[in-house]
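With one protein chain removed, the remaining protein chains of the complex are shown where they sit.
Letters are used for the chains, namely A and B, taken in the order the chains are written, and counting of residues starts over at 1 for each.
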Amino acid sequence: MVKIIKEGTFGPGEAIILLGISNIARIFLSYPRSLVEIGGSAAWMTPLGGLAAALAGIYLMSLVLKKSPGSTIIEITEMVFGPFIGMAVNILIIAHILEMGGALFIREFSEAMLITTLRFAPISVIDAVFLAMGLLGAYLGIEALARTARLIYPYILGGLIILIFTLIPFWNFHNLLPVFGKGPKEVFLLGTYSTAGIAEIIIAGVIVQAMGGAEIFARIGYRSMLIGFAFLIITLAVLVLTYNWPISEEFTLPFLRLARTIYLGRFIQRLEAIFILVWVFVGALKIALLLYGAAVSLARSLKLPDYRPLIWPLGLAMFILGLLPLDMLAAIKLDIVYLRSFVLIPNYLLPLLILAVFWFKGRRERAGS
Amino acid sequence: MRAAKLFIFFLVVFTFVFLTGCFGSRETDENAFVLAMGFDKGEKDNMVVTVSIANPKVIAGMAGGAGGGAKEGGKNVIVQSVETYGPITGIEQLSTATSRHLSLLHTKAYIFSEEMAKEGLAFWFSTFSRHYELRATSYVFVCRGKAKDFLEKNQPPLEISPTKQYELIGSLSEAHGLYQNVMFKDFYQDIKSWTTQASMPLVAIHEGGLETAKPGVKKGGELTLGKYIAGEVPITGENKAQFDGTAVFREDKMVGTLNGEETRYYLMLRGQFENGYLIMLDPLVAELQGVGLIVHQARSPKYVTRINEDGSVTIDVDLYLEADLAAVLSGINYESPDNKPIIEEAFSEKIKEGCQKLIKRTQEEFKSDIFGFGQQVKGHFWTMQPWREFDWLNRYPEAQVNVTVHTRIRRTGLQLKTSPAHGGE
Partner (left out) sequence: MSILKKMLSIITYQENTSREGFVLEETADDRQTGQKAGTSPERKAAGEYGEPEAVHGREERAPAGRRSFKKPVRPLNKAGDKSQKIKNSSTEGRQADQVSSQAKGEPLINELSVSSSLAKNRETIEELYGLPDNKDIIVRDIVIGTNPEIDGFLVYVDGLVDKSVQDLLIQALIIFAARPAPQDKGKLALYVKERLLPGNQVSTQSRFRDILDAVNYGDTALFLEGCAEAVLVETKGWEHRAVEKPVIEQILRGPQEAFGETLRTNTALVRKIIKNENLTTELLKVGARNRVNVAVMYLRDVANPSLVAEVKRRIESIKTDFIVDAGMLEEFIQDSPYNLNPTILATERPDRAAASIVEGRVAIIADGSPFALIVPATMYEMLQTSEDVYSRWQLGTFIRYLRILALYISFLAPGVYLSVVLFHHEMIPTELLLAIAGNRERVPFPSVIEVLLMEISFELIREAGLRIPGIMGTTIGIIGALILGQASVQANIVSPILVILVAITGLSSFVIPYFSLAFTLRIYRFIYIILGTTMGFFGIALGLFSQIILTANLKSFGVPYLAPTGPRTVGGADVVTRLPVFFHEKRPDYLNPREIIRQPDISRGWLKQKDGGKDN
């Protein structure tokens, strides 16, 4: 396939970190709270099913991408479904979902920032700041984003480790009992459904050429999924260990609450401002990555030579769409109810469909010859 | 043309950035920092909110020196009260009398009066938990008497900054165990928890001086030093605030108090007792002499729980204590290997009696499981529903709790042998 758009390349280490950080981003929002609601004291077990589903999804996607090495999922979709339906599928499913995901993320991160520090700022200002960072990142390209991810990850990892270690005095292991929380059915089934909805698989499919091709896609995917879900499991475990689960259900931003609990003597208290740095980095990276993914997928499906002119309109659309939900609760509800379901379509259904079509074609060919 | 466009762009950006009032940035001299808050039951309205505001001029002047002058005049805190509906409304109303924004970002102590505690604290705690400026690691206390009086009269002479007092109280609690250290978040968790009930330390102002002393053991009273609760300890001096004892809650209402000694047993049973000086009666001597021991808890207690078929629960608790011999008033040589086990036995008996009495008191009088035995029983259940149906908190009064105490005397201080006082033979 013709490589229309010139992208930089980066190594597998950086790819793993980039996708891993993008996966972590939802920990800092009110997402863990809904998982505690589902699982009770066994909240830390809820992502296990999602992890298995995500690994399976990576495997499926890698099978799809191996069918035509040298092209991304967009070109494969067109190859499979034909030009018109393919383009429609690409735009409606891939670019559209990435765009919506980005809009919702901008909104949620800005709300989180408002609750945490700048209580009296208008939300459009913070939205605009995140958008500006996302635009900068998407404009400079995926290579710059990957390098930045590589540079930033020690701080994110360090922040999490500091959080874990300083909260050890407050841990109460009895909070993890009863072991299965609200019941294994709820924990595993509902948990899987809630945690499998990640956008990284499809983003990885779109930027696969920059990462080094379809051969190492599977390895990169497995490792970044493991990193992301490990962070989620650890955060949930620490949350339930520190605060018992009826209270953990109440917090809007559980990670913020954990950061506020750090208490090392008289001098080191309420250090959540340092964690703001970590959040902003992760949020800006994710938004830049989503914007980049949306722009590149749109450009590739419309066969444009460069994706950069699309960044500004797509970014502006993200900004405006992000301002549409009326209040924070509506935004969170949209995230839980709609986004998590819709994002399953490009991540899991699309590869399954493509593989099914390949299989049918293969059968027809075998039957024919 | 391009110049004009660029100029207008930058003008817009700067206006945008500066005209929005910098998004709630507040200088330090626009804020009044509340260091402690007190809540009393009000007569006409719900509550009387008292705030103790820091006076930075005086604090900086005392600690620094750039301003010069020995006594700047003026106290280092300013106390104000208002009668109002709730805590946040109280803060708003108080800002009509102060010239600054009241900020709860550094409030290290929340003090509730006994009357308020008896009526229930859940609403106010959830209000605070939602509040942005709350410090979840601040300490909470129950005050005997009025919190307003406490805050007004609490002037520790050694401290420049009042918050240091509350923070240091925490470390003192580990030193003697006469009261415990409860943070906001612990109390809030325990209110909402299905396994444990909450408790808070007691504070009070003591006006009486030495008159409130209770009779000692030779005059028919108790031996222990923890027989007082806050406000009764017979101390005179400038420092009038006292911290001693515990308030016991069921759900969110206060149902009783424990004195210092009982608090120590309570902490031992929870595994949070660190150090303390306990006195016991000398077992080998007829008259009532005391033996002093410095006790600390060697290991966390061991709990074994059993749920019988009829639904009743049996809990066996093993406490492990280590003691150092501190004072032997009778002069008997307890350091020798023959006499040491006697002391250990007697001490274990004494502690066991005390714990059993305390547990009975919580079961019958308070009907609340402040010890957290529920956490141990919870391990028998796999999911949450059966545990909820088991309803431990109401079954606690019928539970059978057996306490066994194991003591070891490890060291005997700097004396290895006690000779009798009348010179050698």
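What we mean here is this: a residue touches a chain if its C-beta (ideal position, glycine included) is under 8 Å from a C-beta of that chain, and two chains touch if they have at least 3 such contacts.
Here the structure is a predicted model, which is why all the values come from computation and not from measurement.
Asks: Taking the entire complex into account, which one of B:Thr163, B:Thr224 or B:Ser348 touches the absent chain?
Replies: Spelled out, the listed residue whose C-beta touches the missing chain is B:Thr163.
Asks: Out of A:Val129, A:Val179, A:Ile216 or A:Ile336, which is the one that touches the chain we can't see?
Replies: Once the missing chain is taken into account, the touching residue is A:Val129.
Asks: Among the options A:Leu63, A:Ile123 or A:Leu140, which residue touches the chain absent from this view?
Replies: A:Leu140
Asks: By the contact definition given up top, give the residues of subunit B that touch the hidden chain.
Replies: 1-3, 17-18, 22-29, 31, 33, 35, 54, 56-61, 63-64, 66-67, 103, 105-106, 108, 133, 135, 160-161, 163-164
Asks: What residue numbers in subunit A mark contact with the hidden partner chain?
Replies: Here the touching residues of subunit A are 10-11, 13-14, 113, 117-118, 121, 126, 129, 132-133, 136-137, 140-141, 143-145, 147-148, 150-152, 266-267, 269-271, 273-274, 276-277, 279-281, 284.
Everything below uses one rule, namely that only the chains that are shown with their structure count from here on.
Asks: Would you mind pulling out the distance in Å between where the CA atoms of subunit A average out and where those of subunit B do?
Replies: 44
Asks: Could you please specify the touching residues of subunit A with respect to subunit B in the complex?
Replies: Those residues of subunit A that touch subunit B are 40-41, 115, 118-122, 125, 172, 174, 177-184, 243-244, 246-247, 250, 257, 260-261, 263, 266, 269-270.
Asks: Quick check on the complex: what are the subunit B residues that touch subunit A?
Replies: 16, 20-21, 23-24, 105, 129, 132, 135-137, 164, 167, 185, 188-189, 192-195, 372, 375-376, 378-379, 381-387
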